[in-house]
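The structure follows.
With one protein chain held back, the other chains of the complex are shown just where they sit.
Naming follows writing order (A and B), and every chain is counted from residue 1.
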Amino acid sequence: MDYFDRFAIPHPSPAIYASMVAIGLTVIAILIGLTYFKKWGYLWREWLTTVDHKRIGIMYIIAALLMLFRGGVDALMMRAQTAVPDNKLLDAQHYNEVFTTHGVVMIIFMAMPFIYALMNFVVPLQIGARDVAFPRLNALSFWLFFMGAMLFNISFVIGGSPDAGWTSYFPLAGNDFSQSVGTNYYLMSIQIAGIGTLISGINFITTIFKMRAPGMKLMKMPMFTWTALITNAIVVFAFPVLTVTLLLGTMDRLFGTHIFSMTNGGMDMLWANLFWVWGHPEVYILILPAFGIYSEIISTFSRRNLYGYTSMVASIVIISFFSFLVWTHHFFTMGQGPLTNSIFSITTMAIAIPTGIKIFNWLLTMRKGKIEFTVPMLYSVGFIPIFTIGGVTGVMLGMASADYQYHNTMFLVAHFHYTIIPGVVFAMLAGLTYWWPKMFGFMLNERIGKWAFWFIAIGFNVTFFPMFFTGLDGQARRMYTYSEASGYGPLNMLSFVGAVGLAIGFALIVYNVYYSTRHSSRNIGSDPWDARTLEWATQTPVQSYNFARTPHVDSIEAFWDYKKKGTPLFKGDIEKIHMPNNSGVPFIMSCIFFVWGFSFVFSMWIPAIITTIAIFACMAHRSFEKDDGHYISVEEIEDTEKDGEVLAYENR
Amino acid sequence: MKIDNSLPLEYGTEQNKLNILGFWIFLGAEVMLFATLFATYFTLENRIGNGPAGAEIFELTPVLIETILLLTSSFTIGLGVHAMRLGRKNAMMTFFAITLLLGLAFLGVEIYEFTHYVHVGAGLQVSAFTGILLTTLGTHGAHVTVGLFWGLFIIMQVKKRGLTPATANKSFIFSLYWHFLDVVWIFIFSFIYLKGMM
Partner (left out) sequence: MKRKLTLLSLVIGILAVMAGCEPVMVLDPKGPQAETISNVIWISIATMAIVVIAVFALLVYVVVKYRASKQDADYEPPHIEGNPIVESIIVGIPIIIIIFLSIITVKSTYEVEATPKGYEDQKPLVVYASSSDWKWHFSYPEENIETVNYLYIPTDRALEFRLYSYGPITSFWIPQLGGQKYAMSDMITTLHLAADVPGEYMGRNANFSGKGFAENIFHVEAMPADEFDKWVEEVKATAEPLTEEKFTELLKPGHLGQMTFSGTHLEFLPPPEGHNHGSDQSHEHAHHSDDSHGDVETDHSGH
């Protein structure tokens, strides 16, 4: 039995046992359901083996939403615990685990897949491509992310969750101070998901550089594609740093090196530096696609072209460059002296300039427009004031001397939620609602969507605004409780109330999906929002080959010109289309990665070696495989395009 | 599959062009990976705790042998790609095989070097310096190992399928990878060994 003791949770509670049972029952229910409805084949053929960027995008969305709720429950638990002084709902250990997993899940396993969901679905359509450059690698990216996420999530029922914060600073995260396997889970699961992200980065850069429709010069790309390009460039440069950081952490924890340790020459400050060399660019990896989404939505619903396209592009390029030059601002208080701090203060504040340009450009886009407040537009308009508060507090935090007082406090927590929630979550919800009809062939209910928006927007402000004050009043972040005498009670209670409002908002979104699935009209045409970019020139639902004929582009808004001025978009005859074959290898390889990660977490070397060999065997298999894809014949295309709106457009 | 005959075989199809660009971007990521390892190495170089310093453990002979082996292999793979462009399959396979043998010899010397370090008390767990030294060298060594298998598979494919756009593309990409490992080694040689021995 001793062997199995390591899988036990070091610090159990009834809630964890209850979740174990719940997870077990859910898994059994899913398995039985799949068998009963005979859906195994469908699942395997249509989803697990798919290499279609649209389906992969949808799977990313499902995974991201699941993780959003996991992270959201963590958040509610934190707010409930701190709602009143000296609360006993969670103890210190559980609270530490909860805020650690909240951070990791929300950043790595919610925000990242969400942006890749939308990039996957939208970018190839926006540039008029048939798929991404490497469809099979794309599937591998998704499954690696998914298995990483699953590995991370089983930590709380097998072996114990990580508890050293999402930043996992050593030596706290080292073996001396974190004895459970929690931090191993952190290292391995992020490593696996990170490899997936890196592959996506390479894939999308290649796609955007090489597969644009004829005539679409770089400076004629839609803004979302531009942000996707720059984001993936940041990914390619930043994620290897994370890979090495996690590798070195793993070496310290599993192989006894002394890189971050307190003895034998180890350097505890090094982890913080390496982590944030990745970590700060990561912030912009999340925010830039959001900027792209807002640009598309604001332009569409103002019925105007995007103001200052060139300066928008310039600003994202400048932001991406600066994102690598500010990491020290995450630890101004490390004692590196006023000169270093001053330099990093200035680079940090300088980022406000290109960001400000974007805000003003959006305002100027709305000016002289004809603004319609659809749900995506509500999120976009709501984003501007909230993000402005996040931005200006960011400048305040960037001032090194003042940061000595804000650092590690609730003020900081308030700030980054004021940027990430409007910047990422609002954008993802806006983008999801906006592209939903293209994905699923019906629209989400506007009325329920608006209710959800108001709950989320107001709930958000009620939750996080008080934190600016508690922070200035000396409430450090990550405290599982505080005394009544500190006086933090009322404002924390207010935060909890706001968190409940947020929860209601997200519940409404779930209800909206259910309601709209049942009641929304399926007869919405291919362009329900009267939008401007190429993805709306496809059929709804989008055919596997996206475009029957490749579009030809000669302006930033080719589809808009096509609709308004009749500029032809599709030229020539339909030709047979080459498509990649589905493959089960990415899924199987990722499953092996899961076992590989799990073996490392528990230092089980024999399975670790076997799975390592198996992973390389999968790669060898791929190398020897002869897979030239297949062709879709002209007849088949003409048949599916018969009712296609775009052909109809042209024939009118 | 459309084949454009005006270009070298490895660039011949659309997918081939994508593969090559994608691989260059991958190499960009690899540069960052090794750059991070180097940065960490330089930070920890003098943090030797109770263990030995670089100057005490580095030996010039094996390092020189490794360097010569790897530089030569970079040259032979270049010849291999040249032969491939001329359509000379057997010459190409021979040069690739020589490359892999040189790589194997390199790996052998590196394994000797590692056992030497452990013998003189510079094992992985001794100090921050030995930890990052062996991790950096090990990462490069692991890349070479992967390359050996990859190269072997490519030779087998070329033998079986001949020089097609697909195999030419793979061979060319593999040569990029191999040159890259050589470049990394030059950095390791100059900034870890030579600097450490001075």
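The criterion applied here is as follows: a contact is a pair of C-beta atoms (placed from the backbone, for glycine too) under 8 Å apart; a residue touches a chain by one contact, two chains touch by 3 or more.
What you are looking at is a predicted structure, and each value in this text was computed from that prediction instead of being measured.
A.B. asks: Which candidate, A:I371, A:I504 or A:I610, sits in contact with the chain we can't see?
C.D. replies: A:I371
A.B. asks: Among B:I48, B:M84 or B:V109, which residue is in contact with the omitted chain in the full complex?
C.D. replies: The single option touching the absent chain is B:I48.
A.B. asks: Check each of A:I9, A:V51, A:V381 or A:L432 against the chain that is not shown and name the one that touches it.
C.D. replies: Residue touching the chain left out of view: A:V381.
A.B. asks: Thinking of the whole complex, not just what is shown, which of A:G215, A:P490 or A:G584 touches the missing chain?
C.D. replies: Per the contact definition at the top, the residue touching the missing chain is A:P490.
A.B. asks: Using the document's contact rule, name the residues of subunit A that touch the chain not shown here.
C.D. replies: Residues touching the hidden chain, for subunit A, are 92-93, 96, 163-165, 169, 171-172, 176-177, 262-269, 272, 302-305, 307-311, 331, 333-335, 337-338, 341-342, 345-346, 349-350, 352-353, 356-357, 359-361, 363-364, 366-373, 381-382, 384-385, 388-389, 392-393, 395-396, 398-405, 407-409, 454, 457-458, 461-462, 465-466, 469, 472-474, 476-482, 486-487, 490-491.
Criterion: only the chains that are shown with their structure count from here on.
A.B. asks: Help me check something: in the complex, which residues belonging to subunit A touch subunit B?
C.D. replies: Of all residues in subunit A, those touching subunit B are 133-134, 198, 201-203, 205-206, 209-211, 236-241, 243-245, 247-248, 251-252, 255-259, 261, 263-267, 270, 274, 277, 578, 616, 620, 623-624, 626, 628.
A.B. asks: Residue numbers of subunit B touching subunit A in their complex, please.
C.D. replies: 1, 17-19, 21-22, 25-26, 28-30, 32-33, 36-37, 40, 43-44, 47-51, 124-129, 131-132, 135, 139, 146, 149-150, 153-154, 156-157, 161, 166, 170
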